[in-house]
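A protein chain is absent from this complex, but the other protein chains hold their places.
Let's turn to subunit A:
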Amino acid sequence: MKTIEQIETTTDLTRKGTCVEFFSAYQDLDIDRMVGLFTADATIDFKPLGENGKGKINELGRGLWSALIDAFPDLDNTIDTFDVAGDKVTCYVTIFGTQTKEFAGIPSKGLRFESDHIFVFEFNEDDKATSLSIDWNHASFAQQLGVE
């Protein structure tokens, strides 16, 4: 018979796999696959954007990622490591890409950015992702794209 500790650990394994799948879909620029890993009413919080960065993954998330991919067609990521605490899996990820179109008011100068991001996935009892928060240094991001 498994102990509670072991059951919790097994749950964590499934959840890390979901996170890896999310970033794999992100690399493939497949937004449907990314969004499909979350519950229908899952929420997103792009932290540096304040209140404007809060909404539903299926709406705000889909919209922002579409714009991002459109402006940075070679958008890519590297998972550095994970941290598991309770129902949350924190992923430390590097996001990078080259700008070819205007994004969020930043005109394209053809510059490349590489930025450390922290993604926090929250899961329910059924191991479905219910929320995602994303944090990054927006000033550094803008500066790398040529904003003075």
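Criterion: contacts are C-beta pairs under 8 Å (C-beta built on N, C-alpha and C of every residue); 3 or more make two chains touch, one makes a residue touch a chain; residues count from 1.
Keep this in mind: contacts and distances are computed from a predicted model.
K.L.:
Would you mind picking the UniProt name of the chain not drawn here, from "NADH-quinone oxidoreductase subunit M", "Dipeptide/oligopeptide/nickel ABC transporter ATP-binding protein", "Helix-turn-helix domain-containing protein" or "Heme lyase CcmF/NrfE family subunit"?
P.N.:
Cross-referencing UniProt, the chain left out corresponds to "Helix-turn-helix domain-containing protein".
K.L.:
Hey, which of A:30, A:59, A:80 or A:102 is the one touching the hidden chain?
P.N.:
Of the candidates A:30, A:59, A:80 or A:102, A:80 is in touch with the missing chain.
K.L.:
Which subunit A residues would touch the chain omitted from the figure, given the whole complex?
P.N.:
5-6, 9-10, 12-13, 16-17, 20, 24, 27, 76, 78-84, 92, 94
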